[in-house]
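Let me begin by handing over the structure; questions about it come next.
Left out: one protein chain. Kept in place: all the others.
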Amino acid sequence: MPSPTSTSISVVLTGSGGAGVMTAGQTFLDAATSCGLYGLMTRSTGPQIRGGEAAAMIRLAPHAVQSLDDRFDVLLALDFDNLQRFAAEIPLDRNSLIIADSGAGEPPAFLTESGAKLLLIPMAKLAKGIPGGRVSMIGLGALARVIGLPEQSIITAVENSIGKKKPEALVASAQAVKLGAESAAEFPQVGKLDLTKKPAGPRWSITGNEAAGYGAIRGGIKFVAGYPITPATEVLEWMATALQQCGGTLFQAEDELASINMIIGASYGGAPSLTATAGPGLSLMIESLGLAVASETPVVVIDVMRSGPSTGIATKSEQSDLNIAVYGLHGDAPHVVVAPLSIDDCLLTAQWSVHLAETMQTPVIMLSDQFLGQARVVLDKPAEVNFDTKRLTVQGVKSGYERYAITPSGISPMALPGVNGGQYTADGLTHNARGTPSSQAKDHIGQLDKRQHKLDAFDYGQHWAEIDGEGEVAIITWGSSCGPIREAIARARAEGVKIKLIAMRLISPARPQQLTEALKGVKRALIFEQSHTGQFWRHLRAHYDLPAEVVPIYRPGPLPIRPGEVYEHILQGVKP
Amino acid sequence: MPSPTSTSISVVLTGSGGAGVMTAGQTFLDAATSCGLYGLMTRSTGPQIRGGEAAAMIRLAPHAVQSLDDRFDVLLALDFDNLQRFAAEIPLDRNSLIIADSGAGEPPAFLTESGAKLLLIPMAKLAKGIPGGRVSMIGLGALARVIGLPEQSIITAVENSIGKKKPEALVASAQAVKLGAESAAEFPQVGKLDLTKKPAGPRWSITGNEAAGYGAIRGGIKFVAGYPITPATEVLEWMATALQQCGGTLFQAEDELASINMIIGASYGGAPSLTATAGPGLSLMIESLGLAVASETPVVVIDVMRSGPSTGIATKSEQSDLNIAVYGLHGDAPHVVVAPLSIDDCLLTAQWSVHLAETMQTPVIMLSDQFLGQARVVLDKPAEVNFDTKRLTVQGVKSGYERYAITPSGISPMALPGVNGGQYTADGLTHNARGTPSSQAKDHIGQLDKRQHKLDAFDYGQHWAEIDGEGEVAIITWGSSCGPIREAIARARAEGVKIKLIAMRLISPARPQQLTEALKGVKRALIFEQSHTGQFWRHLRAHYDLPAEVVPIYRPGPLPIRPGEVYEHILQGVKP
Amino acid sequence: MNMIPLADQAFKPADYKSEVKPVWCPGCGDHAVLVSFQRAMAQLALPPEKVAVVSGIGCSSRFPAYTNCYGFHGVHGRSLPIASGLKVARPDLTVIVASGDGDGFSIGGNHFLHACRRNLDMTYIVMDNRIYGMTKGQPSPTTEPDWDTAIAPGGTGLSPFHPLVIALASGANYIARGYSGDVNGVASLIVQAVQTPGFSFVQILSPCVTFRPDQQKSWKPLVHEASVPETDDPSVAARRLMSDDGFNVGVLYRGKRPAHDPKPLADLPPSHLEAEFAV
Partner (left out) sequence: MNMIPLADQAFKPADYKSEVKPVWCPGCGDHAVLVSFQRAMAQLALPPEKVAVVSGIGCSSRFPAYTNCYGFHGVHGRSLPIASGLKVARPDLTVIVASGDGDGFSIGGNHFLHACRRNLDMTYIVMDNRIYGMTKGQPSPTTEPDWDTAIAPGGTGLSPFHPLVIALASGANYIARGYSGDVNGVASLIVQAVQTPGFSFVQILSPCVTFRPDQQKSWKPLVHEASVPETDDPSVAARRLMSDDGFNVGVLYRGKRPAHDPKPLADLPPSHLEAEFAV
């Protein structure tokens, strides 16, 4: 696999106060997509609720990309207001190009310091010359031209988004795009955008939050209760309409205490149920997640992680909810924690989450994050996977029904309300096999053993991790760190470095045997994650026998992990 | 130190439906105390709210005891109703004696199977013969006689408890006690109760929950908000009156979300503040504990652990909230977790908790448990310890006050409301040194580093652990497991076994250097705890470099850990 | 509401009784509420397996396991969300929620507000003994300000609040008060609560003989039938409930709001959703 960097182009659009950066970014991605390209887009905004500075970061390539690049080829700055705030997020260098308005004034320090070339265009002035003309369209025209994207693709994308209802707006846009392109015509092309390769099959444009929602519905989710919270809200918002179409219901609850209990109630009634939240909301669900464990009620909780602790930074990614997800419950409360390994893997992992929850009658927490959830990716339509998901229920029930019977698998057949003779009371109190409260040691230990056993004995198949490559050095990682890591590994391998990748989808329960197997021949493990205290590393230490040499590599958000950063660590890490 | 077993006597009083077992147990303990003895009393009840079966378990010795014994010398059964339910809690053997009512009917199987001797007394009949006579008093009389406790001490204890206001009741009691004693007169004495040693100084009778409350007030607590929950309620109830006397206030909150936030608010205002709860309540406090971390507001949370998960068994002990206490917060949220090592150590540890919280401006979770909290112990008055507790505050503030200034210690001077010029907004959002919200990487990382650093750099002194003995084998343990372990170690040492004890009071942050120091020369570590999944063991694995050989030993509640059980593990554990 | 003679009933009260022995103290008002519940269910002729009883934590919340219906004994204060999720997923079930003044009005207060507002078709029974029984005697939001307890020595000094007005202001569609001493009266209130569409709230004064020994004697003479007929006018009800003495029993408000009954628009296969992602 060749290093993707060489063939991709990264551009960032910035502007403030309603400059329409986000819309322009989306238009640009659509245009590139229509030319057969693949791509990735993330967004960054200032603290203001509306009208503040914003950045749309887009990477295009003739193949799918799952990570931002180390740097940007082009910055299209519609203005310079507060642009300095994005300095750490927009790495530029002397090979970069800055397209800016010639009337924008003094560029912020980090631009001039970067050594990037500057292409000044009188964007505002040109836009004024067109009735209804927008600065952003001038900019997109120029941008398209310098990277070699046909202007027409931009014009078509605008047409597709605003529709044919506003013919004047379309005309204005087309004019602006052309004017922009012309004013950049003299400039040498930046990067090499290969437009010759055409996708072999259908492609999708999808965010991780949408993918998670769709995966959940594919998995069988029929009821969702949730409370809005950034960056998880889109899971709920997307599912609200989708469920209405697909025979389900979504409730906005009064708070997260209510959402988790609503889904427990619905699931007790037989409906596969889910909620989505972020750290602060997950914190509020902790007590009732324990109830789901003890009452053996299947539920799926998607935690779209953001920078913590406390309210932290709602709009920035981090992998720092691993601890609470795995260890956050009081008492001994075994449950399942999984994490998607890429944006589109949110689909598979959400679907798998429903499967695990329903099959084992357990709460499952899926740890997505702001990067995975809110980034939009254009990629080949993912392969369809089907799990044979079925909750073990009882139909004809004889007297003496034991809801919490100790079975060889640890999973007990569940009576759904309505089944005559199956009446029982689900309980969070220590109970016997019938469900009757008990404080006897034998019942307490019997049920603790059963609940642990059902998770340990389950066959998670190949999905527990994605493993590739060989070598004496392995990277062990999880979640959204995988994107940049895969890319860094590809670069390193292209230079002859031998390295193995173990990307864990199943975070808990631990699979010591499988990891030992995967680590055969590995002498050194680089453990990689985006947290401040090395939560993943410590979790592995607690549960696995690791190779003699372990190199933990971790740092918190808010800045995204970049392939180059990982690449440096790999070069360090493979040194003898 | 001699093995305490040889010199102690263990008795258990049982009865049902308002037989007055608990009162009788307390009377008995008081009587023994007045004879110069030391003792321990725990209680166990059936599921009924009132009038169900109950057991008072008492151990007496001429020195303080901090653990139940392996077996009971005497069972005084006022009746046999539902006694079977206590079978696992009342180990008896052929050297035990059962005192029971001759009219009580068939004894439950576990009694006859134990091989214990049976002393049948017509207790009910004798009591009927006395106007106002109580069965329990007959029983106490007999009990006193067979273990060699002067009857008069019982009569005096009754007098002290019901006062002189009810002379008839006193007369009846005295008569009953004497009658009971007489009817056991022929029976050979059980055990050897040494009444000759007299305490050298003043003694206290105290429960762990009272000790925690008193320690907290000694530490400077002025405000408490809490929500009732077993087995933590007594901390609140005891403190309610105590604070009224000592210039503080206690609020019953509407729920645990409110209690934790109330104490955050009071502490922000300058009042050292505390709440007490159990697992389900701690779960609800998780989100706001993160707020206390991020806003650097000192608070103390006492978690009196009970068997979990979920509602579990409210009245039984377990050490299974370690995970939630250490790892339960979302994001990277460093804070302090401590645990008392004995019933009376609840005093010191609570006082230390206030000290750590106030000094480092951090939340501190103290993990007590049902055993420590609800057991009553008679012991020598604990030594007074004084910490020099002072919150770092500012008085005269110049402009540009930085509430969250990055300082060498990581601790920043705090302005209390009312101080002119110190105005700032405490925040759970990622903020800069001034407290202004920020999503910049430098502020996020700067504050994460600072908060971790202030805990890591602090000098915890000798209090982090209690260490004694030498040997190539060490037991590492924590919390209420220490009582039976100390006793087991004493037995083993009496037989020449060399073993070291490391009992950790500071659970988090980890002190790797100190433990490495303490483990010098140790080849094997037995890690002991009362949980189902080895939470303490895994925590140690995650944070410490342990000796090559580690033997984790763990089991959940509800049965108490007994010295004999630990002793067996020690014998196994020291084998080469 | 007339009761059908026992002999004609398809179900008998005993059909709703489980084999589990209540942990309640002898004389606790909740025993009587359990009997009222059984009579009401028999009267409504609901097959036990089509009824789900949901609760939180407290003496009163032990209710579900003592019935022969499906039950969910959840965590403290969260019975209403569990019941709400269940009702939406399973509109065919009759959902009854059993709670106490601590579980329902203290820790569970927010869900009370929002369940009233959501107006799903269910019945909420709160056994109000003005005390926390299970945790051995702490004041609840309905406890008198001068009731002395260990946690609030000398009393809280706080006036009890008005759960019925809160229910009304939040949107409950049926509001009634009963007294556990009147077994048939309470049964009738439960029957009507189930029959009235939407969210029905029944406060039942149910003495705690152990931690409120005053109640068993003092309440009986205070309890009286409401002196005015029930109303469907929220502002009239607001005025009345705000100034009542807390002991007038009967149906105090019966609104006309239809139950909230969310339904999906279609039942298409998930693959239908893929069109949105295709480029």
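Labels A, B and C are assigned to the chains in the order they are written; within every chain, residues are numbered from 1.
Everything below uses one rule, namely that contacts are C-beta pairs under 8 Å (C-beta built on N, C-alpha and C of every residue); 3 or more make two chains touch, one makes a residue touch a chain.
Because the structure is predicted, anything quoted here is derived from the model rather than measured.
Student: Relative to the complete complex, which of the depicted chains are touched by the chain excluded from display?
Tutor: A, B, C
Student: Considering the whole complex, which of C:Gln43, C:Asn110, C:Thr123 or C:Ser180 touches the chain not shown?
Tutor: From the options C:Gln43, C:Asn110, C:Thr123 or C:Ser180, the contact with the absent chain belongs to C:Asn110.
Student: Pick from B:Pro437, B:Gly469 or B:Pro547: which residue touches the chain that isn't shown?
Tutor: The single option touching the absent chain is B:Pro437.
Student: From the list B:Ser409, B:Thr425 or B:Thr516, pick the residue that touches the absent chain.
Tutor: Counting the whole complex, the residue in contact with the absent chain is B:Thr425.
Student: Quickly run down the residues of subunit B that touch the omitted chain.
Tutor: Residues in contact with the chain left out: 30, 33-34, 202-206, 210, 214, 217-218, 222-223, 225, 242-249, 251, 253-255, 257-271, 273, 287-288, 290-291, 295, 378, 381, 415, 417-429, 435-437.
Student: Residue-wise, where is subunit A in contact with the chain that is not depicted?
Tutor: Output for subunit A: 47-52, 226-230, 233, 236-237, 240-241, 244, 250, 252, 254-256, 280, 310-311.
Student: Can you list where subunit C touches the absent chain?
Tutor: Where subunit C meets the chain not shown: residues 105-110, 113-114, 116-119, 141, 157-159, 161-162, 165-166, 168-171, 234-243, 257, 260, 262.
Quick note on the criterion: only the chains that are shown with their structure count from here on.
Student: Roughly how far is subunit A from subunit B, centre to centre by C-alpha average, rounded to an integer in Å?
Tutor: From the centre of subunit A to the centre of subunit B is 44 Å.
Student: For subunit B versus subunit C, what separation do you get between their C-alpha means, in angstrom?
Tutor: Once rounded, the distance between the two centres reads 38 Å.
Student: Specify, in ascending order, the residues of subunit B that touch 2 or more different other chains.
Tutor: 47, 280, 310-311
Student: Considering subunit C alone, which of its residues make contact with at least two other chains?
Tutor: Residues 75.
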